[in-house]
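A single protein chain has been omitted from the complex, and every remaining protein chain is retained in its original position.
Our next item is chain A:
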Amino acid sequence: MEAHPPRTSLWNDPKARGIIFQALLVAVLSYLVFWIVRNTIGNLEKQNIASGFAFLDTTAGFGISQTLVSYSETSSYGRAILVGFFNTLLVAVVGIIAATILGFVIGIARLSNNWVISRLAYCYVEVIRNIPLLLQILFWYVAALRSLPSKREEPLSLFGLVDMNVFGLWGPKPIFGEGSSTAVIAFIAAIVITIFMRRWAHKRQDATGQQFPVGWTTLGLIVGLPLLALIVTGFPISFEWPVFVDTGPVFGRGFQLGVGLNIIPELVALTLALSIYTASFIAEIVRAGIQAISHGQTEASHALGLRHGPTLRLVIIPQALRVIIPPLTSQYLNLTKNSSLAVAIGYPDLVATGGTVLNQTGQAIEIIGIWMLVYLSLSLTTSGLMNWYNQRVALIER
């Protein structure tokens, strides 16, 4: 005889009960959200406060000191916010790259056998990570501004390439003439070829044990192909140098606006402060990651006959990366979000331009919504990319 389980009521079935409770929770939460939204819209109308996103199309009427996409006073508020978004993106990308390089160097220096180097790295980490970031930004901005030559004085020259004064850095601006797209295509082609070449070399080594000079070939391809393309097209890239004038009408003196490449001091100060600050945390993460790999691994690979370089590259770093990547992702996210401290020094980032739009239109809720959405998407994209990379380097058990 078959044993039927006794029929239970839906209420006493743990599975059904779980579903009922969760559905109830979702219903209550969505009603709460709906209530807040409806109430807000109702009250905004009652108080005669304009709402909606129509303001994004109206003329902004204010100027912005750094614009990566074309913008003028007659552009719209939406465009102004877009300018701010790209400025934030610029700081985040440059900051992340600089902080990663500096952080890895300091982190490895911290493990150096040389007493002076390791102590210096130690001092760097302890001093920088214990001073509030806002103070560091103000330090770079105020200290740099006060000590640099003024607009009309002889600028400070670095290796004859870059000039510095209170208006920031001035350098040559590359002008891409006709045919320079060939070089870009060559560069992309070089990357694609490199990927296939590496796969092929890997397979061949697995099959035959023969090694292929992957590093040198990669360097040759990435540098050589675009260079070749440039030579063939007859160097279409030229440089526009900044022009310094010290005679004529008083506001015409100094570097000419719009000639050459000008990096505003706000950007310099913000990027410096952000990358130096974040690098001190990355250095500790890198040190922790390397120290997490037991010394036996190094000894074992030495015993197998691997030299010091390949030991580090093939044994230690791949394992250390597993420990390093997750906290490194948090630092990248922190850096991106900390870039909003730009308002303190007048760098026109998303929060600064959005704030101006907010004040000119008075539509606080919409602007805050845009801010949150943009920072959330930026952060989710970053962590998505880093998680994908983390999966690639994660331990694959066989």
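Operating definition for what follows: a contact is a pair of C-beta atoms (placed from the backbone, for glycine too) under 8 Å apart; a residue touches a chain by one contact, two chains touch by 3 or more; residues count from 1.
In this text, contacts and distances are computed from a predicted model.
As stated in its UniProt record, the chain not included in the shown complex is "Amino acid ABC transporter substrate-binding protein", which appears among "Amino acid ABC transporter substrate-binding protein", "3-isopropylmalate dehydratase small subunit", "Cysteine-rich domain-containing protein" or "Cytochrome c oxidase subunit 1".
When you scan A:T182, A:Q319 or A:Q360 for touch with the missing chain, the hit is A:Q360.
One of A:T8, A:Q22, A:T40 or A:Q391 touches the chain omitted from the figure, and that residue is A:T40. Considering the whole complex, the residue from A:R7, A:R146 or A:R307 that touches the absent chain is A:R146. Across A:L89, A:V166, A:I193 or A:L306, the single residue that touches the chain missing here is A:V166. Even with one chain removed from view, chain A keeps its contact list with that chain: residues 36, 39-40, 42-44, 46-50, 61-65, 73, 142, 145-146, 150-151, 166-167, 249-252, 257, 264-266, 340-341, 343-346, 348, 351-352, 355-356, 358-362, 364-365, 368.
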